[in-house]
Each structure stands twice: as C-alpha cells, then as structure tokens.
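Have a look at the structure that comes next, please.
Just one protein chain is left out here, and the rest sit where they should.
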Amino acid sequence: MAADNPRVHLVIGSEYENIELVQIVVEESLRKLDLDEEAAHAISLAVREAVANAIKHGNHQNPEKRVEIDFGVDAGEVVIEVSDQGVGFDPLQVGDPRMPGNLLRPDGRGIFFMHTFMDDINYSFKPEGGTVVTLRKRLASAPMASGPQKENER
Amino acid sequence: MAADNPRVHLVIGSEYENIELVQIVVEESLRKLDLDEEAAHAISLAVREAVANAIKHGNHQNPEKRVEIDFGVDAGEVVIEVSDQGVGFDPLQVGDPRMPGNLLRPDGRGIFFMHTFMDDINYSFKPEGGTVVTLRKRLASAPMASGPQKENER
Amino acid sequence: MKIDRRSRDGVTILEPKGKITIGVGDVALRDAVLNCLQEGERSILMNLAAVTTIDSSGIGELVSAYTTVSNRGGKLKLLSLPPKVQDILQITQLITVFEVYDDEDEAVESY
Partner (left out) sequence: MKIDRRSRDGVTILEPKGKITIGVGDVALRDAVLNCLQEGERSILMNLAAVTTIDSSGIGELVSAYTTVSNRGGKLKLLSLPPKVQDILQITQLITVFEVYDDEDEAVESY
C-alpha cells in the first residue's frame, strides 16, 4: 500500500473493552496530524463503530479471533482499515436507519455512522473469509483527490 | 505462544515519537491488570528502553523499518516482546554501566534499566535477522514460576 | 460509566456520566431504566449533560429505553444534550422521536 508515512498497525482480541485501546491509539496518531477537534472526534467515532462491528458481527466476540487495525496517512487522507476473521456480509442489504420503519430499531446505525463521519467508506472481503472496511477522511489542508497531489510521490 | 488472554500486537515505524504510542498502549493494557503504580511504571520504562533500542540500534531510525510489540499475560506474568529488523548483537559484550570506567559514559544504560525494572529479560535473534527482546514481570498476586499454576492450563 | 439517580416531583431523573458505548455504558443504561420500571416509575428524565461519547449502540439503547418505557405507559424524555449528542440525534433523525429539554424545571413540569 502506498503511504506517505509509515503506518501503525494494531491487533487485538475480540473483546469490547479493547475498543478503548484502539481509541487511544487512533487519538494519539491523529494528534500528530493537527486535525481540528471535530474531525478527530468524527474519525474516532467511525473507527469505534468499525471495530465494534468486527468484534460483534465478524468475530462474534470470540476473544481468540483477531481484529486488525491499520492506520496511516496516504496522499493527504487519513486511511484506516479494520479487518476481522468473520464470514463477511452484503453491505447492500443494510437499510437506511432513518427510514420510518427503521427509526425505532435499536440497531442498524453503525455503518450509517461511518458514512456520516468519514468522507468515504469501502467494504471488501478477503478470499479466506473476513471483512475489511476502509475508512477515509481528507485532511483539511490537503487537496481534493482529483486535484494536484504533490504528496503523492513514490 | 501459550497465553491466558488474547495478546495485543502493535507495529510502528522506526521513529522515536512512536514510543509515546507504545507507551499508551502498554499503560492502557496494564491498567486492566490492577498492578500497583510502581510496577506499571517500571514495565512502562523497560518497554520504552526496548523500543528505543529497536528503533536506534536495530533499525537505525529508518522509518520504513518496523518495530513490533507483542503484549500479553501468560501464566501470571506480563510478557512483552519487542522485535526489530536489525542485524542483532552480542548481549554478552554489553558492560555494566556501574563499573567505574562506565559510570560517566553517556550511553549503555538501556539494557541495565530493563534488567532492573523487570523480573527477567531475554534476547533472541531471528534467523532472517532481527533482535527480539522478551521482558517478563510477575503479577504480584501470581504464584512463582515454580509454584502451582492453576492459570497455566492448556 | 456511572449513572446517578434522583427523584423530583414524581419524575425519576437519570444522569449517566461518561461513555455510553458498546459493552459498557449501553448495558448500564438499560439496567438503570429497567430498574426504574420495576419499581413502578413511569416518568423518566434522562439528563445527558455529562455524557462524553455515545456510539451507535448507545443511541440504540436510548431508543430501546424510549420504546420500553412507552410500552409500559410511561414517558422517557431527554434533558441537556451536549452538542455532539445533539448532532447525532439530528443526523439519525431521532430528534423527531424524543422530547428534549434544556431546562430541568421545564422538563419536570412537562410530565
């Protein structure tokens, strides 16, 4: 993967309490990027949702199963990948939680949160099984993806 | 590796500023173990030294080279492995920094710190190159390694 | 997460402090509301002023609490939303579901 900066990689067992660990790693990593507080909080919340889904739906809270979090900055974007050892799912089947029929459901807002808080989210599935969600957010100072990208040299 | 609990694994690029990241992961992981403040600080300092050596002597501060930190609890001991992509060294050649000839040297106290702050430290070297230092500290409530180990079942 | 509880003019005020997130705060919140219902309380006011982070599970618990209380003939209302919670309720359009107050006196009188 092309990266301006070396990436940080974290592997945890599938227990909810480890979300705090991910959280502090993400927050510490973001601190160096001089993001405004709101953007940092948004990324932090999106990662929380991705890791919660990996633990819950992907690995069914089996503490032996691993969730991997890969954090980096790539061409002016914060890029975070969260992967699990589950069987995957069909993202197209996930409904909009704002639809009247969904509004009072107790669940179904995690992916919507990720979409809302990030510029882009993308699901892929490993051939050997396992979901990878890639979360992206442009740094405010960075040019749009279509613009000139002086940082994007390799 | 046999482990009571799932392990936490962290990979960073070889830059000193990433030591802070390791630090907060170790401190957060220790927090759950209910260690006293002094033991936690000791472990935290020892890991700091191990990672500093991996970045400095192992990977020569090449940010592309990775330092891996593996953290877990195994049979009542905190076990932390720090590995780099260097060429290794001979630990027997490292002198005691308290010897009169060494006392005023500006360096050579890192491994001594690890020895002082942990119950056990062990160096091994990967066949493909790279140093692995394993740091161990018994949890206060845990039996000695030679005693009955009810947690050590597999 | 810690939830303070007090009563005022027949209204039970719950004040969760800290994170309402998966695996921790969400369960505590559910338990607190169920306890109130078991003790016969039906007017519940949730003061969210001291909530620092809420995730989708936390929001889900608020919705569950709302429907559970409503199904027992009670009413769960919200008090003092921090800006980030306010934003999330807006984005999820749940702001249209909850009755929200900024002032405790007003909230208590509304029951």
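The chains carry the letters A, B and C, assigned in the order they are written, with residues numbered from 1 in each.
One rule holds in what follows: a contact is a pair of C-beta atoms (placed from the backbone, for glycine too) under 8 Å apart; a residue touches a chain by one contact, two chains touch by 3 or more.
A quick note: this is a predicted structure, and the numbers were derived from the prediction, not measured.
Looking at the complex as a whole, the chain kept out of the display touches B. The chain not shown here is touched by just one of B:13, B:58, B:72 or B:110, and that residue is B:110. Listed by residue number, the positions of chain B touching the unshown chain are 15-17, 19, 41, 45, 48-49, 52, 56, 97-98, 103-107, 109-110, 112-113, 116.
One rule holds in what follows: only the chains that are shown with their structure count from here on.
Each step here moves to a touching chain, and the least such steps from chain B to chain C number 2.
Between chain B and chain C the centroid-to-centroid distance comes to 45 Å (mean Cα coordinates, whole Å). The set of chain B residues touching two or more other chains is empty. Counting partners per residue, chain C has no residue that reaches two or more other chains.
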